[in-house]
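The structure that follows is given in the form of C-alpha coordinates.
Only one protein chain is missing from this complex, and each of the others stays in its spot.
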Amino acid sequence: MQTDQVTSEIFPHNVQQTLDLIGIFVFALSGGLMAVRKNMDIFGICVLAEATALGGGVLRDLVIGALPVAAFTSFGYFPTPLVAGVVVFFLHPEVERITRTVMVLDAAGLGLFCVTGTIKAHTYGLGAVPSVACGMLTAAGGGVIRDLLAMEPPSLLRWDREIYAVPALVGSAVVAILIGMGRLTPLYASLAAVVAFAMRMLALKYGWRAPRAWHRNGSRTSEE
Amino acid sequence: MQTDQVTSEIFPHNVQQTLDLIGIFVFALSGGLMAVRKNMDIFGICVLAEATALGGGVLRDLVIGALPVAAFTSFGYFPTPLVAGVVVFFLHPEVERITRTVMVLDAAGLGLFCVTGTIKAHTYGLGAVPSVACGMLTAAGGGVIRDLLAMEPPSLLRWDREIYAVPALVGSAVVAILIGMGRLTPLYASLAAVVAFAMRMLALKYGWRAPRAWHRNGSRTSEE
Partner (left out) sequence: MQTDQVTSEIFPHNVQQTLDLIGIFVFALSGGLMAVRKNMDIFGICVLAEATALGGGVLRDLVIGALPVAAFTSFGYFPTPLVAGVVVFFLHPEVERITRTVMVLDAAGLGLFCVTGTIKAHTYGLGAVPSVACGMLTAAGGGVIRDLLAMEPPSLLRWDREIYAVPALVGSAVVAILIGMGRLTPLYASLAAVVAFAMRMLALKYGWRAPRAWHRNGSRTSEE
(Lines give C-alpha, C1' and ligand atoms only; values in the text may rest on other atoms or scores of the structure.)
Protein backbone atom coordinates (compact mmCIF):
# COMPACT_ATOMS: atom_id res chain seq x y z
CA MET A 1 0.00 0.00 0.00
CA GLN A 2 1.42 3.34 -1.01
CA THR A 3 1.16 6.00 1.63
CA ASP A 4 0.44 8.67 -0.93
CA GLN A 5 -2.79 6.88 -1.72
CA VAL A 6 -3.95 7.25 1.85
CA THR A 7 -7.00 9.51 2.06
CA SER A 8 -8.40 11.08 5.16
CA GLU A 9 -11.28 8.62 4.95
CA ILE A 10 -10.62 5.36 6.70
CA PHE A 11 -13.98 3.80 5.95
CA PRO A 12 -16.25 3.61 2.91
CA HIS A 13 -17.47 7.12 2.11
CA ASN A 14 -20.98 6.67 3.53
CA VAL A 15 -19.81 5.11 6.75
CA GLN A 16 -17.15 7.78 7.24
CA GLN A 17 -19.65 10.55 6.63
CA THR A 18 -22.14 9.11 9.09
CA LEU A 19 -19.48 8.70 11.75
CA ASP A 20 -18.20 12.25 11.17
CA LEU A 21 -21.68 13.70 11.57
CA ILE A 22 -22.31 11.72 14.75
CA GLY A 23 -19.02 12.97 16.18
CA ILE A 24 -19.84 16.54 15.18
CA PHE A 25 -23.30 16.25 16.72
CA VAL A 26 -21.95 15.02 20.04
CA PHE A 27 -19.21 17.67 20.21
CA ALA A 28 -21.91 20.24 19.43
CA LEU A 29 -24.01 18.98 22.35
CA SER A 30 -21.15 19.69 24.75
CA GLY A 31 -20.85 23.20 23.32
CA GLY A 32 -24.58 23.79 23.60
CA LEU A 33 -24.70 22.58 27.19
CA MET A 34 -21.86 24.91 28.12
CA ALA A 35 -23.82 27.78 26.57
CA VAL A 36 -26.91 26.89 28.62
CA ARG A 37 -24.84 26.79 31.81
CA LYS A 38 -23.49 30.20 30.89
CA ASN A 39 -27.03 31.49 30.51
CA MET A 40 -26.65 32.23 26.80
CA ASP A 41 -29.59 32.66 24.48
CA ILE A 42 -30.54 30.42 21.54
CA PHE A 43 -28.00 32.12 19.26
CA GLY A 44 -25.23 31.81 21.79
CA ILE A 45 -26.12 28.12 22.08
CA CYS A 46 -25.87 27.64 18.32
CA VAL A 47 -22.62 29.62 18.03
CA LEU A 48 -21.01 27.59 20.80
CA ALA A 49 -22.33 24.35 19.29
CA GLU A 50 -20.80 25.28 15.92
CA ALA A 51 -17.49 26.44 17.40
CA THR A 52 -17.09 23.35 19.57
CA ALA A 53 -18.07 20.85 16.91
CA LEU A 54 -16.16 22.33 13.98
CA GLY A 55 -13.42 24.41 15.65
CA GLY A 56 -10.84 21.66 15.88
CA GLY A 57 -11.21 20.68 12.25
CA VAL A 58 -11.17 24.32 11.16
CA LEU A 59 -7.89 24.96 13.00
CA ARG A 60 -6.40 21.84 11.41
CA ASP A 61 -7.53 22.83 7.92
CA LEU A 62 -6.17 26.36 8.39
CA VAL A 63 -2.68 25.28 9.45
CA ILE A 64 -2.35 22.58 6.79
CA GLY A 65 -3.84 24.84 4.10
CA ALA A 66 -6.91 22.75 3.25
CA LEU A 67 -9.00 25.72 2.17
CA PRO A 68 -11.88 26.43 2.07
CA VAL A 69 -12.19 24.52 5.32
CA ALA A 70 -14.10 21.23 5.28
CA ALA A 71 -16.51 22.62 7.89
CA PHE A 72 -17.95 24.86 5.18
CA THR A 73 -17.73 22.52 2.20
CA SER A 74 -18.49 18.97 3.41
CA PHE A 75 -22.09 17.88 3.32
CA GLY A 76 -23.92 18.29 6.62
CA TYR A 77 -20.96 19.60 8.63
CA PHE A 78 -22.36 23.07 9.15
CA PRO A 79 -26.07 22.32 9.70
CA THR A 80 -25.51 19.45 12.15
CA PRO A 81 -24.40 21.60 15.11
CA LEU A 82 -27.44 23.83 14.54
CA VAL A 83 -29.65 20.78 15.04
CA ALA A 84 -27.72 19.94 18.20
CA GLY A 85 -28.16 23.54 19.37
CA VAL A 86 -31.91 23.38 18.91
CA VAL A 87 -32.02 20.03 20.73
CA VAL A 88 -30.14 21.53 23.66
CA PHE A 89 -32.35 24.62 23.64
CA PHE A 90 -35.53 22.61 24.09
CA LEU A 91 -34.29 19.54 25.91
CA HIS A 92 -31.24 20.58 27.90
CA PRO A 93 -32.43 19.04 31.19
CA GLU A 94 -32.87 15.74 29.38
CA VAL A 95 -29.48 16.08 27.70
CA GLU A 96 -27.87 16.88 31.05
CA ARG A 97 -29.47 13.74 32.46
CA ILE A 98 -27.70 11.56 29.90
CA THR A 99 -24.34 13.28 30.47
CA ARG A 100 -22.81 9.86 30.95
CA THR A 101 -23.94 8.82 27.46
CA VAL A 102 -22.78 12.12 25.99
CA MET A 103 -19.34 11.58 27.50
CA VAL A 104 -19.10 8.09 26.01
CA LEU A 105 -20.03 9.48 22.59
CA ASP A 106 -17.62 12.37 23.10
CA ALA A 107 -14.85 9.85 23.77
CA ALA A 108 -15.84 8.08 20.56
CA GLY A 109 -15.63 11.40 18.70
CA LEU A 110 -12.20 11.97 20.24
CA GLY A 111 -11.04 8.61 18.92
CA LEU A 112 -12.48 9.16 15.47
CA PHE A 113 -11.23 12.72 14.98
CA CYS A 114 -7.68 12.18 16.23
CA VAL A 115 -7.35 9.41 13.63
CA THR A 116 -8.92 11.24 10.70
CA GLY A 117 -7.10 14.48 11.61
CA THR A 118 -3.73 12.75 11.59
CA ILE A 119 -4.43 11.11 8.24
CA LYS A 120 -5.64 14.35 6.65
CA ALA A 121 -2.50 16.22 7.78
CA HIS A 122 -0.35 13.44 6.33
CA THR A 123 -2.15 13.61 2.99
CA TYR A 124 -1.35 17.35 2.92
CA GLY A 125 2.32 16.56 3.13
CA LEU A 126 3.06 17.06 6.80
CA GLY A 127 5.62 14.90 8.58
CA ALA A 128 4.85 12.39 11.31
CA VAL A 129 5.17 14.62 14.37
CA PRO A 130 3.17 17.57 12.96
CA SER A 131 0.53 15.11 11.71
CA VAL A 132 0.16 13.82 15.26
CA ALA A 133 -0.20 17.41 16.45
CA CYS A 134 -2.93 17.95 13.85
CA GLY A 135 -4.72 14.85 15.05
CA MET A 136 -4.73 16.20 18.59
CA LEU A 137 -5.77 19.63 17.33
CA THR A 138 -8.73 18.11 15.48
CA ALA A 139 -9.87 16.16 18.51
CA ALA A 140 -9.26 18.74 21.21
CA GLY A 141 -9.23 22.17 19.53
CA GLY A 142 -13.00 22.64 19.50
CA GLY A 143 -13.22 22.16 23.25
CA VAL A 144 -10.58 24.83 23.84
CA ILE A 145 -12.46 27.30 21.62
CA ARG A 146 -15.67 26.44 23.48
CA ASP A 147 -14.06 27.19 26.84
CA LEU A 148 -12.47 30.44 25.63
CA LEU A 149 -15.77 31.74 24.22
CA ALA A 150 -17.47 30.81 27.50
CA MET A 151 -14.67 32.48 29.51
CA GLU A 152 -13.79 29.24 31.28
CA PRO A 153 -10.22 28.05 31.85
CA PRO A 154 -9.73 25.50 29.05
CA SER A 155 -10.63 22.14 30.59
CA LEU A 156 -7.97 20.55 28.36
CA LEU A 157 -5.31 22.45 30.29
CA ARG A 158 -6.62 21.85 33.83
CA TRP A 159 -4.76 19.36 35.98
CA ASP A 160 -7.96 18.45 37.86
CA ARG A 161 -9.70 17.01 34.81
CA GLU A 162 -9.28 13.54 33.48
CA ILE A 163 -6.73 13.36 30.70
CA TYR A 164 -8.08 14.22 27.24
CA ALA A 165 -5.00 15.13 25.25
CA VAL A 166 -3.15 11.90 26.05
CA PRO A 167 -5.70 9.53 24.49
CA ALA A 168 -5.73 11.77 21.41
CA LEU A 169 -1.93 11.73 21.39
CA VAL A 170 -1.82 7.95 21.59
CA GLY A 171 -4.43 7.46 18.87
CA SER A 172 -2.68 9.94 16.58
CA ALA A 173 0.75 8.47 17.25
CA VAL A 174 -0.45 4.95 16.45
CA VAL A 175 -1.77 6.22 13.12
CA ALA A 176 1.47 8.07 12.35
CA ILE A 177 3.49 4.93 13.09
CA LEU A 178 1.19 2.83 10.90
CA ILE A 179 1.60 5.35 8.07
CA GLY A 180 5.37 5.30 8.55
CA MET A 181 5.32 1.49 8.26
CA GLY A 182 3.07 1.68 5.20
CA ARG A 183 0.47 -0.39 7.04
CA LEU A 184 -2.45 1.95 7.52
CA THR A 185 -5.54 -0.08 6.64
CA PRO A 186 -9.14 0.73 7.59
CA LEU A 187 -8.95 -2.04 10.20
CA TYR A 188 -5.82 -0.70 11.84
CA ALA A 189 -7.09 2.86 11.67
CA SER A 190 -10.26 1.75 13.43
CA LEU A 191 -8.20 0.01 16.06
CA ALA A 192 -6.24 3.22 16.67
CA ALA A 193 -9.53 5.04 17.18
CA VAL A 194 -10.70 2.33 19.57
CA VAL A 195 -7.45 2.59 21.55
CA ALA A 196 -7.92 6.34 22.00
CA PHE A 197 -11.58 5.83 22.89
CA ALA A 198 -10.81 3.11 25.43
CA MET A 199 -8.05 5.14 27.02
CA ARG A 200 -10.34 8.12 27.46
CA MET A 201 -13.06 5.89 28.96
CA LEU A 202 -10.57 4.37 31.40
CA ALA A 203 -9.32 7.84 32.31
CA LEU A 204 -12.89 8.87 33.12
CA LYS A 205 -13.60 5.68 35.05
CA TYR A 206 -10.46 5.71 37.17
CA GLY A 207 -9.93 9.47 37.33
CA TRP A 208 -6.58 9.44 35.53
CA ARG A 209 -4.85 12.75 35.73
CA ALA A 210 -1.51 14.00 34.53
CA PRO A 211 1.26 15.13 36.88
CA ARG A 212 1.86 18.77 37.60
CA ALA A 213 5.28 20.37 37.63
CA TRP A 214 7.75 19.08 40.19
CA HIS A 215 8.47 21.13 43.33
CA ARG A 216 5.19 23.00 43.14
CA ASN A 217 6.19 24.96 46.25
CA GLY A 218 8.45 27.12 44.09
CA SER A 219 8.03 30.86 44.28
CA ARG A 220 5.18 32.43 42.32
CA THR A 221 6.79 35.39 40.67
CA SER A 222 4.69 37.72 38.60
CA GLU A 223 4.69 37.05 34.90
CA GLU A 224 6.62 39.18 32.45
CA MET B 1 -27.16 37.67 -14.56
CA GLN B 2 -24.80 34.81 -14.01
CA THR B 3 -24.00 34.11 -10.40
CA ASP B 4 -20.38 33.33 -11.20
CA GLN B 5 -19.97 36.94 -12.30
CA VAL B 6 -21.01 38.16 -8.89
CA THR B 7 -18.13 39.93 -7.16
CA SER B 8 -17.89 40.84 -3.54
CA GLU B 9 -18.41 44.45 -4.52
CA ILE B 10 -22.03 45.46 -4.71
CA PHE B 11 -21.38 49.07 -5.62
CA PRO B 12 -19.03 50.87 -8.01
CA HIS B 13 -15.48 50.34 -6.78
CA ASN B 14 -15.03 53.81 -5.29
CA VAL B 15 -18.33 53.80 -3.47
CA GLN B 16 -17.71 50.31 -2.12
CA GLN B 17 -14.24 51.26 -0.91
CA THR B 18 -15.50 54.35 0.85
CA LEU B 19 -18.29 52.42 2.54
CA ASP B 20 -15.85 49.68 3.61
CA LEU B 21 -13.50 52.19 5.16
CA ILE B 22 -16.32 53.94 7.01
CA GLY B 23 -17.49 50.59 8.38
CA ILE B 24 -13.95 49.66 9.39
CA PHE B 25 -13.48 53.05 11.08
CA VAL B 26 -16.65 52.68 13.13
CA PHE B 27 -15.90 49.11 14.18
CA ALA B 28 -12.42 50.31 15.18
CA LEU B 29 -13.96 53.02 17.36
CA SER B 30 -15.85 50.39 19.36
CA GLY B 31 -12.60 48.46 19.81
CA GLY B 32 -10.71 51.55 20.88
CA LEU B 33 -13.39 52.56 23.37
CA MET B 34 -13.30 49.08 24.90
CA ALA B 35 -9.53 49.43 25.28
CA VAL B 36 -9.93 52.77 27.04
CA ARG B 37 -12.49 51.29 29.42
CA LYS B 38 -10.01 48.49 30.11
CA ASN B 39 -7.36 51.05 30.94
CA MET B 40 -5.09 50.04 28.07
CA ASP B 41 -2.35 52.26 26.72
CA ILE B 42 -2.16 53.78 23.23
CA PHE B 43 -0.81 50.55 21.75
CA GLY B 44 -3.51 48.46 23.36
CA ILE B 45 -6.04 50.90 21.93
CA CYS B 46 -4.61 50.52 18.42
CA VAL B 47 -4.35 46.72 18.68
CA LEU B 48 -7.95 46.44 19.82
CA ALA B 49 -9.08 48.89 17.13
CA GLU B 50 -7.33 46.78 14.46
CA ALA B 51 -8.60 43.47 15.83
CA THR B 52 -12.20 44.66 16.12
CA ALA B 53 -12.31 46.37 12.74
CA LEU B 54 -10.54 43.72 10.68
CA GLY B 55 -10.97 40.53 12.75
CA GLY B 56 -14.25 39.45 11.21
CA GLY B 57 -13.02 39.84 7.65
CA VAL B 58 -9.73 38.11 8.50
CA LEU B 59 -11.57 35.09 9.93
CA ARG B 60 -13.75 34.95 6.81
CA ASP B 61 -10.77 35.20 4.46
CA LEU B 62 -8.93 32.48 6.41
CA VAL B 63 -11.73 29.94 6.28
CA ILE B 64 -12.58 30.56 2.62
CA GLY B 65 -8.90 30.63 1.63
CA ALA B 66 -8.74 34.21 0.32
CA LEU B 67 -5.06 34.68 1.15
CA PRO B 68 -3.26 36.95 1.85
CA VAL B 69 -6.22 38.36 3.75
CA ALA B 70 -7.86 41.50 2.38
CA ALA B 71 -7.11 43.30 5.65
CA PHE B 72 -3.46 43.36 4.62
CA THR B 73 -3.81 43.87 0.88
CA SER B 74 -6.77 46.22 0.30
CA PHE B 75 -6.02 49.92 0.21
CA GLY B 76 -6.60 51.68 3.50
CA TYR B 77 -7.89 48.67 5.44
CA PHE B 78 -4.95 48.46 7.79
CA PRO B 79 -4.21 52.18 8.43
CA THR B 80 -7.84 53.16 9.04
CA PRO B 81 -8.17 51.52 12.48
CA LEU B 82 -4.93 53.21 13.54
CA VAL B 83 -6.53 56.56 12.79
CA ALA B 84 -9.58 55.51 14.81
CA GLY B 85 -7.25 54.44 17.65
CA VAL B 86 -5.56 57.84 17.72
CA VAL B 87 -8.94 59.57 17.64
CA VAL B 88 -10.10 57.51 20.62
CA PHE B 89 -6.82 58.14 22.44
CA PHE B 90 -7.21 61.90 22.30
CA LEU B 91 -10.97 62.30 22.17
CA HIS B 92 -12.49 59.33 23.96
CA PRO B 93 -14.82 61.38 26.20
CA GLU B 94 -16.18 63.06 23.07
CA VAL B 95 -16.51 59.70 21.32
CA GLU B 96 -18.29 58.24 24.35
CA ARG B 97 -20.68 61.18 24.26
CA ILE B 98 -21.76 60.30 20.74
CA THR B 99 -22.19 56.60 21.60
CA ARG B 100 -25.66 56.78 20.11
CA THR B 101 -24.20 57.90 16.77
CA VAL B 102 -21.47 55.28 16.96
CA MET B 103 -24.10 52.57 17.48
CA VAL B 104 -26.07 53.75 14.46
CA LEU B 105 -22.92 53.66 12.33
CA ASP B 106 -22.01 50.28 13.85
CA ALA B 107 -25.43 48.97 12.77
CA ALA B 108 -24.71 50.31 9.29
CA GLY B 109 -21.36 48.49 9.30
CA LEU B 110 -23.16 45.33 10.41
CA GLY B 111 -25.54 45.64 7.44
CA LEU B 112 -22.77 46.33 4.96
CA PHE B 113 -20.37 43.62 6.10
CA CYS B 114 -22.92 40.79 6.40
CA VAL B 115 -23.84 41.46 2.76
CA THR B 116 -20.30 41.77 1.37
CA GLY B 117 -19.10 38.82 3.47
CA THR B 118 -21.82 36.57 2.12
CA ILE B 119 -21.08 37.59 -1.45
CA LYS B 120 -17.33 37.07 -1.07
CA ALA B 121 -17.82 33.58 0.39
CA HIS B 122 -20.09 32.74 -2.54
CA THR B 123 -17.52 33.93 -5.07
CA TYR B 124 -15.02 31.58 -3.41
CA GLY B 125 -17.27 28.64 -4.15
CA LEU B 126 -19.05 28.12 -0.86
CA GLY B 127 -22.66 26.95 -0.75
CA ALA B 128 -25.59 29.02 0.45
CA VAL B 129 -25.57 28.05 4.14
CA PRO B 130 -21.81 28.43 4.67
CA SER B 131 -21.91 31.73 2.77
CA VAL B 132 -24.51 32.98 5.23
CA ALA B 133 -22.25 31.84 8.06
CA CYS B 134 -19.36 33.78 6.51
CA GLY B 135 -21.54 36.87 6.26
CA MET B 136 -22.30 36.63 9.96
CA LEU B 137 -18.65 35.93 10.73
CA THR B 138 -17.61 39.07 8.82
CA ALA B 139 -20.13 41.25 10.63
CA ALA B 140 -19.79 39.83 14.14
CA GLY B 141 -16.38 38.15 14.34
CA GLY B 142 -14.42 41.30 15.11
CA GLY B 143 -16.57 42.07 18.14
CA VAL B 144 -15.98 38.61 19.55
CA ILE B 145 -12.20 38.99 19.14
CA ARG B 146 -12.42 42.42 20.80
CA ASP B 147 -14.22 40.98 23.80
CA LEU B 148 -11.84 38.02 24.14
CA LEU B 149 -8.77 40.27 24.05
CA ALA B 150 -10.40 42.51 26.64
CA MET B 151 -11.33 39.50 28.78
CA GLU B 152 -15.05 40.29 28.56
CA PRO B 153 -17.74 37.66 27.99
CA PRO B 154 -18.45 38.06 24.24
CA SER B 155 -21.37 40.46 24.05
CA LEU B 156 -22.57 38.58 20.97
CA LEU B 157 -23.26 35.54 23.18
CA ARG B 158 -24.93 37.33 26.09
CA TRP B 159 -28.69 36.97 26.46
CA ASP B 160 -28.96 40.40 28.10
CA ARG B 161 -27.77 42.28 25.04
CA GLU B 162 -29.90 43.32 22.12
CA ILE B 163 -29.69 40.84 19.26
CA TYR B 164 -26.75 41.34 16.91
CA ALA B 165 -26.37 37.99 15.20
CA VAL B 166 -29.98 37.84 14.02
CA PRO B 167 -29.90 41.00 11.90
CA ALA B 168 -26.64 39.75 10.37
CA LEU B 169 -28.27 36.36 9.77
CA VAL B 170 -31.27 37.95 8.08
CA GLY B 171 -29.17 40.21 5.87
CA SER B 172 -26.89 37.35 4.87
CA ALA B 173 -29.80 34.99 4.23
CA VAL B 174 -31.54 37.52 1.99
CA VAL B 175 -28.34 37.82 -0.07
CA ALA B 176 -27.95 34.04 -0.28
CA ILE B 177 -31.54 33.69 -1.47
CA LEU B 178 -31.04 36.45 -4.05
CA ILE B 179 -27.90 34.70 -5.32
CA GLY B 180 -29.78 31.41 -5.48
CA MET B 181 -32.48 33.08 -7.56
CA GLY B 182 -29.85 34.71 -9.79
CA ARG B 183 -31.23 38.10 -8.84
CA LEU B 184 -28.47 39.76 -6.87
CA THR B 185 -28.23 43.31 -8.16
CA PRO B 186 -26.59 46.27 -6.44
CA LEU B 187 -30.03 47.57 -5.58
CA TYR B 188 -31.21 44.34 -3.96
CA ALA B 189 -27.88 43.90 -2.17
CA SER B 190 -28.25 47.40 -0.75
CA LEU B 191 -31.78 46.58 0.35
CA ALA B 192 -30.50 43.48 2.17
CA ALA B 193 -27.99 45.67 3.99
CA VAL B 194 -30.73 48.14 4.87
CA VAL B 195 -32.92 45.32 6.23
CA ALA B 196 -30.12 44.14 8.52
CA PHE B 197 -29.41 47.72 9.58
CA ALA B 198 -33.06 48.47 10.30
CA MET B 199 -33.48 45.26 12.26
CA ARG B 200 -30.50 46.05 14.45
CA MET B 201 -31.79 49.60 15.05
CA LEU B 202 -35.22 48.28 16.02
CA ALA B 203 -33.58 45.73 18.32
CA LEU B 204 -31.70 48.56 20.05
CA LYS B 205 -34.79 50.79 20.25
CA TYR B 206 -37.15 48.15 21.61
CA GLY B 207 -34.64 46.05 23.54
CA TRP B 208 -35.17 42.90 21.48
CA ARG B 209 -33.50 39.92 23.03
CA ALA B 210 -33.37 36.28 22.11
CA PRO B 211 -34.87 33.52 24.25
CA ARG B 212 -32.73 31.47 26.58
CA ALA B 213 -33.01 27.71 26.90
CA TRP B 214 -36.32 26.33 28.10
CA HIS B 215 -36.67 25.10 31.69
CA ARG B 216 -33.83 27.28 32.93
CA ASN B 217 -34.42 25.88 36.42
CA GLY B 218 -32.61 22.72 35.35
CA SER B 219 -29.71 21.52 37.45
CA ARG B 220 -26.36 23.24 36.94
CA THR B 221 -23.99 20.32 36.78
CA SER B 222 -20.27 20.91 36.49
CA GLU B 223 -18.85 20.76 33.00
CA GLU B 224 -17.34 17.72 31.27
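Think of it as A and B in the order they're written, each chain with its own count starting at 1.
We adopt the following convention: a residue touches a chain if its C-beta (ideal position, glycine included) is under 8 Å from a C-beta of that chain, and two chains touch if they have at least 3 such contacts.
Given the structure is predicted, the values throughout are model-derived calculations rather than measurements.
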Q: Write down which of B:Leu19, B:Met34 or B:Val144 is the residue touching the left-out chain.
A: B:Met34
Q. Footprint of the hidden chain on subunit A, which residues?
A. 62-65, 67, 121, 124-127, 129-130, 133-134, 144, 148, 151, 153-154, 156-159, 163, 165-166, 209-216, 218-221, 223-224
**Q.** Residues from subunit B at the interface with the omitted partner, ascending
**A.** 30, 33-45, 47-48, 50, 58, 62, 67-69, 71-73, 78-79, 88-93, 96, 99, 103, 106, 148-152, 155, 161
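Keep this in mind: only the chains that are shown with their structure count from here on.
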Q: Return the distance between the CA-based centres of subunit A and subunit B, expressed in whole Å.
A: 29
